[in-house]
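First the structure, in the form of C-alpha cells, and then the observations on it.
Removed from the display is one protein chain of the complex; every other protein chain stays in position.
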Amino acid sequence: MDKTLANLEAAVGGIEDGMTVMIGGFGGSGAPIELIHALVDRFQRTGSPKNLTVVNNNAGNGRVGLAAMIDAGMVGKMICSFPRSADPRAFTEKYLAGEIALELVPQGTLAERIRAAGAGIPAFYTPTSYGTDLAVGKPTAEFDGRHYVQERWLKADVALLKAELGDRMGNLTYRKAARNFSPLMAAAASRTIVQVSRLVEPGAIDPEQVITPSIFVDGVVEVADAQQEEALMRQGVAHVG
Amino acid sequence: MDKTLANLEAAVGGIEDGMTVMIGGFGGSGAPIELIHALVDRFQRTGSPKNLTVVNNNAGNGRVGLAAMIDAGMVGKMICSFPRSADPRAFTEKYLAGEIALELVPQGTLAERIRAAGAGIPAFYTPTSYGTDLAVGKPTAEFDGRHYVQERWLKADVALLKAELGDRMGNLTYRKAARNFSPLMAAAASRTIVQVSRLVEPGAIDPEQVITPSIFVDGVVEVADAQQEEALMRQGVAHVG
Amino acid sequence: MSAKLSNAQIAWRAAQDIEDGTYVNLGIGFPEMVAKFQPEGRQAIFHTENGVLNFGEAPAAGEEDWDLINAGKKAITLRPGAAFFHHADSFAMVRGGHLDVAILGAYEVAENGDLANWSTGPKGVPAVGGAMDLVHGAKRVAVITDHVTKDGKPKLVQRCTLPLTGVGCVTRVYTSLAVVDIEGGRFVLREKLPSLSIDELQAVTGAELVLPPQIGDLVAPEL
Partner (left out) sequence: MSAKLSNAQIAWRAAQDIEDGTYVNLGIGFPEMVAKFQPEGRQAIFHTENGVLNFGEAPAAGEEDWDLINAGKKAITLRPGAAFFHHADSFAMVRGGHLDVAILGAYEVAENGDLANWSTGPKGVPAVGGAMDLVHGAKRVAVITDHVTKDGKPKLVQRCTLPLTGVGCVTRVYTSLAVVDIEGGRFVLREKLPSLSIDELQAVTGAELVLPPQIGDLVAPEL
C-alpha cells in the first residue's frame, strides 16, 4: 500500500467545480501553501475548479495561500470563524462586493462540526451561540436546565492539509501548533490529500506518536522545503498563478 | 504547580459512597490495578466507599482489579459494553442474584458519551443501536433520510486511570493499546486521578507527544512496577483487600 | 446434503473479497480467522475497536504483551505503519464510515439486511461490545456463518426473531453452503456448493432465494 502521489499537480487533480474543500491551518500555521498554489495554478491554466466552498478557520491573509485562491475568483463561499487577518484584502473586497458568500461559525462549533462529520455524528448540541444571531433558525433544546443549540456535521469532498512526517500509508504527525484543524479535516473529507514535509517509510513513525492514522488519508505528496504563509505575507509575496 | 499525590491511599481518599467512578482500561490493558486495590482496601477497612456506579468497558475478570471491587460488594451499578470475560464470575454472580445493576451501552456509544461529557456536548445523535432493544425509550431523529438515536453525555465524579509517563503537572502518555478509554475519561470526570508508571518533571514529555494534557488531570501518583490485570488473572491471583 | 465448507473455508472465501489496501474490522471469535487467508499480494489493514490500526498475527506463546491486545482481548503484534488511538477516535473510524469492510458473525440474518448477533434472549448476562457500532459504520458489512444452526434451523430468515444488532445493515453473507447478497430486501444467490441443488439450498434457507442468471460455484481449497 503506497498512497504517495507523483507531484502537486496530481495531488490537486481530483478537485472539481462546486466542491467543498477543507483547508488545514490556523492563519499561516499549518496552511498547505504548495497544495493551494498548485490548485490556483490549475485554475489559472484551465478555469477549473471554480465556485468552491472552502472551509478554514480564516479567510486568507495577504496575497498568498487561501487569499490567492480568493483573489483568483475560485471561491464562491467561505465557511470560517474569523475572516479577518493582518491583510484581509482578498476576502474583504469580494465580500463587500457581494462576490463571495460567508457562513460564519463560532470556532469551537466549527471544529466540533468537522469532528462530528469524521465521527459519523450527524448532529450535536452545544451551548455556544445560544441566544445570539448565529443561532437564528437552528433547533434548540434544554438539557438539565441549560439551553443548547443543535449543530450539524460539516463534511467536505476534499481536504488539503500540511503535515510534518507522513509515511507512505498515510500516517501523519504535525509540527507544533500547525496541527489545529488538520486531524479533524482529515476524517471529515471524502478525499484527504496531504503535503508532508518529510516522507518516510511505514514503521518510521512510532505508532504512539501518530496523530492522524492512515485510514483518514488518501494521498501524500512530499514538499521538502514547504513555505510558511505568515513568512510569505510578511515578505509581501503575491501568488497570482 | 505539582499534582503529585503522596501515595495510593491519598489518591483514592476523595471517593465517597454513591459516586460514579470511571475506571480506565479495556480488559486488563490500561487497568489501574493499584488504584483499584487501594480503593478495595479502603472499603474493607472502613466500609466506604460503597454503592458506587462504575463505568468501564467490561465488568471485571478473575478476582483482581474491577472484579475484586465487585466481589467486595462496593459496586451498585455497572455501566459497560461487555460484562463478559475469561473469568466473569464476580459480576455474573452478583448480576444473576440481582445485587448489581447493569446499564449496557454499545462500545462506541459508551466512548462517545464519555467524550461528549468532557467536551461539553450534552447530547448527540448516532446511528448505533437504532431499531434495537438498546434504543428503547431514547429520542430518535432523522437526518438526511437516515435514522439516529439521541444519546446523552456520561459524566463521572472521579476517574481512576493508568498512564505510562506522567509529569508533575499532569501531562500523560500511555503504553500501546492501554490508552483506550483513558484520555476520554480524564476529561469526563470532575476529579481525575492517575497512576503513572514513571513520574517525570514538566518538560520531560515532548509537547507533541502528550496524549492527555494536564488540564484534565487532578492528581498523579507513581506506581513504578505496576501490575497487569491479565497477567494476575492468568496467575489465579485474588485480591481480597 | 452433507458436504459443507468448514469454518476455515468460509473464512477463506470471505477473505477473497478483501481488496488490497482496504481497512477491515473482523468481529471477535470466528471472523478473526479471515485474517489468516489474505490472498498473496494483497495487504489489508486491520482495525480493532480498542485503538489499534494495522496489527498483525498473534505473538508466539510467552511473548505476549497484555497492553497490546485486540477487541477479543487476545495478544497481537504490530505491522509497520501501525497507529494507536483512543476509543473515541477508534469509533470515529467505525461510525464515520472509514472502514471499508466489517466481517461479523451472526445468529440470524434477515432478507431485509437486519442482523441479530449479540443476544440470544433475556437469559444470562447481556453483552454487546462494539457490534452495534460496527454494523452502522463500515462501507460493507458482511457476515460469515454456518448456513444453519446446530439444530439445523435456517440462520438466513425472513425476519429476525432474536434481538437485533442493526437494521438493514448486512449486504453479503458467506455461509457454509453459499454466498448470498442482500439487495432490495431480498436474498440473491451468488454462489453455492456445486454438489448442492438449488432446491436443497432453498430448503435450509428461511426466505426465498432470488436466482440471478449466473450462479457461481462456491469452491474453497482444503484448509
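Note that the chains are named A, B and C in the order they appear, and that numbering of residues resets to 1 at the start of each chain.
By definition in this document, a contact is a pair of C-beta atoms (placed from the backbone, for glycine too) under 8 Å apart; a residue touches a chain by one contact, two chains touch by 3 or more.
Small disclaimer: the values here were computed from a predicted structure and weren't measured.
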Considering the full assembly, with which of the depicted chains is the omitted chain in contact?
A, B
Out of A:34, A:112 or A:218, point to the residue that touches the absent chain in the complete complex.
A:112
Touching the absent chain in the whole complex: find that residue among A:6, A:101 or A:231.
A:231
In the complete assembly, which of A:50, A:77 or A:175 touches the absent chain?
A:175
Missing-chain contact among B:13, B:76, B:120 or B:241 belongs to B:120
In the full complex, which residues of chain A touch the absent chain?
26-30, 57, 81-86, 88, 91-92, 95-96, 102, 104-112, 114-115, 126-134, 147, 174-184, 211, 228-231
Sites on chain B contacted by the missing partner chain, in the whole complex
1, 115, 117-121, 167-169, 171, 187, 201-203, 207-208, 210, 213-216
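The rule we apply is simple: only the chains that are shown with their structure count from here on.
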For the pair chain B and chain C, the C-alpha centroid-to-centroid distance in angstrom is 30
How many Å are there between the centre of chain A and the centre of chain B, using C-alpha atoms for each centre?
35
Residues of chain A that touch two or more other chains sit at 119-121, 207-208
Residues of chain C that touch two or more other chains: which are they?
52, 84-85, 88, 91, 94-95, 136-137
